[in-house]
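With one protein chain held back, the other chains of the complex are shown just where they sit.
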Amino acid sequence: MTGSRGLRSWLTTTDHKRIGLLYFYTAFAFFLVGGLEALLIRAQLAQPNGHVVSAETYNQLFTMHGTTMIFLALMPLSAAFFNYIVPLQIGARDVAFPRLNAFSYWVFLFGGLLLNASWFAGPLFHAGRLNVAPDAGWFGYANLTERQYSPGPNVDFWLLGLQILGVSSLAAGFNFIVTILNLRAPGMKMMRLPPFTWMTLVTQFLVITAFPVITVALVFLMFDRFFGAHFYLPQAGATPLLWQHLFWLFGHPEVYILILPAMGIVSEVLPTFSRKPLFGYTVVVYSGVLIGFMGWGVWSHHMFSVGLGPIADSVFSATTMLIAVPTGVKIFNWIATLWGGTIRGTTALHFAVGFIAMFIIGGLSGVTHASPPADLQQTDTYYVVAHIHYVLFGGTIFGLFAGMYYWWPKMTGRLLSEALGKVHFWLTFIGMNLAFFPMHLIGLLGMPRRIYTYAPDLGVSSLNLVSTIGAFLIGVATLVFVVNLWRTRSRGAPAPNDPWGGATLEWAIPSPPPVYNFSVIPTVSSRLPRWKTEHHDPMPDPPAAPPAPVHVPGGSWWPPAAALGLPVLALAPLTHHVWLAFLGVAITIYGIYRWAFEPLEA
Amino acid sequence: MGGSSFDAVPRFRLWLSPLPLVALAAVACGGPFPQSTLHPRSDFAGAIDHLFTSIFWWAVLVFVLVEGLLCYAVIRYRHREGRPVPKPVHGHTALEIAWTLAPAVILVFIAVPTMRTVFATAGDAPATALKIEVIGHQWWWEYKYPDLGIVTANEMHLPVGKPVQVSITSADVIHSFWVPRLGGKRDANPGQANRIAFRADSVGQYSGQCAEFCGASHANMRLRVLVDSDSAFQAWVRRQRAAQPPPPRGSVEARGRDVFARSACIGCHTIDGVAKGIIGPNLSHVGGRATIAAGLFPNDSLHLARWIANAPSLKPGTLMMQMPVAGADLAAMIAYLQSLK
Partner (left out) sequence: MVTSMGLDSRKMAFWAFIGSECLLFGSLISTYLIYKGKSVVGPYPHDILNIPFTSVSTFDLLMSSLMMVLALAAVQRGDLKWAKIWLFATACLGILFLGGQVYEFSSFVREGLTLQTNLFGCTFYVLTGTHGAHVTVGVLWLLTLWVRALQGKLGPAQALTVEISGLYWHFVDVVWIVIFTLVYLIQ
């Protein structure tokens, strides 16, 4: 890409495109880590009474698999696209707060590193083992997470790492809300926004409202573990259920945070490759907004076995079933987009169609979960693990891959190999269904989740073996993708501005875009500016060079510097050295001061 | 323009899709499946299974319809050379209304039986029901029959065809009591009591296990429910309530009792008349159980010996320490424990 080179330019970058690429590579690396954790889990479960890993390590593996995939892979991969693509789609030169954007990335990186350092930190804590990774599950129920029942540093790494990651997400949330609302090109009315940008906006509102709740839950846990508070201790009159309520009040909006961006990507890819506008754009947008709101009213459907009582169970059952309606509506609108189109089967399209196919299954198993009595046989078993992976792998990850194949040429100036892409898709599709479909039955046959081994007489041994084979097939498929990325980064066919015939603004500029994005900020007069429609001809692309030099802000050291204070602060409770807390706060405050008073031209 | 057109090769792959279902069906037709939710043996489990079956078939209907439409669309409308740019259709209000209402109507057909079942299964058993208290511990199950004065562990006996009221709590972290053939799971929350009521309808043995992650040996916190005929149940009650006669003087069992009484076992376990420990399972009638260590191992000399000698190696994190009892002492103690029927 144009612009300065070298490590320093990457460390100090405030350019949304570079930050998007940083998010992509970092998140993809964590995705591979989470995938490796999954393969170890599946290797252990391939047979009953497996001996691949110990019980302690297994409990750390499933905890870190969930935590890594959700917070370090799926959310940041979505963020890679928020960063790179949203400013382009709205006709802006960058996000509203470029340095805050960089800060979000560095905090994410540091948080992810802190969390994963626990795999090797055992000796520092005299644990008698190498790995002291979090081991109480990705939703860490109290009171198992109290010091009494989890004495080691494992849960401490978890609660500190997640709080750091929360700061990253919140900062990005504020940034993107303002960017989308305030930095749109002239004529880019809200109802002309590309659907991906709309879903990003809804997602960011969910982030800034849901993350404070989990922050409070984690702060309470931190105070219980470090300062002797009693927020979750039954002996003091408290209830561990408080954790569950707070967690799921965050947790349910979180799953919409995970799925809406991928739904946005599907809503971009299908029209482009059907050569037809998105069917029911208004409905698709409003259903996304509605899902955002309704997602706040369903949280206790994660708690049907807790014993909340029939009235509470019924209310949450009803709200959960209701939310299936706007979700289903999107699926129908997507099918209607394809219907009557002329569909080009690019890899991006394969993943987008695959998303719909897999999400239907995940959504239907979700409807079965919405019925509390049925759910009492499904929750906490492999049935819900199947549901999770159909919606998050078949849903979010398929959507993200669609986005990668769609936008990679724009981001790097190279086309990915379509041949390898098809191989990647089919291996992933087959692997995914082999891995996760049997889990529905495994759960219904009585295998709970989060168990490091299972009895041979349960009758789920061969199903587990099939599932393991599927998981390894996914691993192979992912390697194919990595090969594709690697080979095309230097040898891939150069990408034109618009390899696909897209309708939205990002296709109007070079691949990759110049540092200022648009030589002239376009004026937009429709939802599909680059297509010829019944109402207008295609908008002319901006000229190759700007009429006058465009000022581009330089980089800054202060975002990464301020970000560094956070893991230093987190080390204080981990190591019981209070001075680290002061140092961490001092670094962050100093970084913020220098950032605030940095001259605008750098 | 980039991207290849949707060629004929993928079409056959679509026919692959029923294969997982066929494979699963083949597997499902095997084995006894002791923890299967699909083979209910109580009114509670039966009500759930009935409800799930109806929801399942609605789901299959929707699946076939929607996936079918999707597959049709991507095949029928593939790009072929010479196809013109399609007519830009932006939406269709009647269609939007239709496919908003249709799922909503289907959901009503799911919601009504759901709510009925929620309330039908949430009620308490009649006052004459057998009451059992379940207390979850890391990583074993304690059972108390308050009206019968029985305290036991891990293996629960119930009379067939009679209503049972189970109240569930925990002594430490959150567990979940789950015997799939007899009903849905209910969490064991410390400081609270949850209640489930059901009536087992067939004699038999039913497996279950803890269904809420509760620490290192969550996977090893298993349980059995033995549904007995009325006479068998009464016989079991009598045995549980009967005071154990002391073993004959000089017998190996007597020696075993002495070994037990002077070892650290008494700090954790209760054996009526011998020891009053409350940290571990009540062993007063342990000889009558089919399994030990919360359903992990058969209750035989070999496994008892291994368990007593080194429980932590068999059940990670267990509070039971390695017991320095060996040789003839260990054999005697095992004989004693096995005599406690």
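To keep things simple, chains are lettered A and B as they appear, and every chain counts its residues starting from 1.
Please note the rule applied: a residue touches a chain if its C-beta (ideal position, glycine included) is under 8 Å from a C-beta of that chain, and two chains touch if they have at least 3 such contacts.
Predicted model, so just to flag it, every value in this text is computed and none were measured.
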Problem - Omitted chain - touching chains that are shown - result: A
Fill in the blank from the handout: Per the whole complex, from A:Ser9, A:Gln148 or A:Thr215 the residue touching the absent chain is A:Thr215
Handout entry: Contact partner of the left-out chain, one of A:Ala229, A:Val289, A:Ala312 or A:Leu420
Key = A:Ala229
Handout entry: Options A:Leu113, A:Ala127 or A:Val178, residue touching the unrepresented chain
Key = A:Val178
Exercise for the section: Write the list of subunit A residues that the hidden chain touches. Expected result: 96-97, 170, 173-175, 177-178, 181-184, 188, 208-213, 215-217, 219-220, 223, 227-231, 235-238, 242, 246, 249, 589, 593
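Here is the rule we use: only the chains that are shown with their structure count from here on.
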Handout entry: Residues of subunit A defined as touching subunit B within the complex
Key = 54-56, 59, 136-137, 141, 143-144, 149-150, 234-235, 239-241, 273-277, 279-283, 305-307, 309-310, 313-314, 317-318, 321-322, 324-325, 328-329, 331-333, 335-336, 338-349, 353, 356-357, 360-361, 364-365, 367-368, 370-381, 409, 415, 418, 422, 426, 430, 433-434, 437-438, 441, 444-455, 457-459, 462-463, 466, 499-501, 533-534
Completion exercise
Note: in the complex, subunit B contacts subunit A through residues 1-7, 10, 13, 16-17, 20-21, 23-24, 27-28, 30-38, 45, 47-49, 51-52, 55-56, 59, 62-63, 66-67, 69-70, 73-74, 77-80, 83-92, 95-96, 99-100, 103-104, 107, 110-111, 114-115, 117-119, 121-122, 138, 172-174, 176, 178, 180, 183-187, 189-192, 194-195, 207-219, 222, 316-317
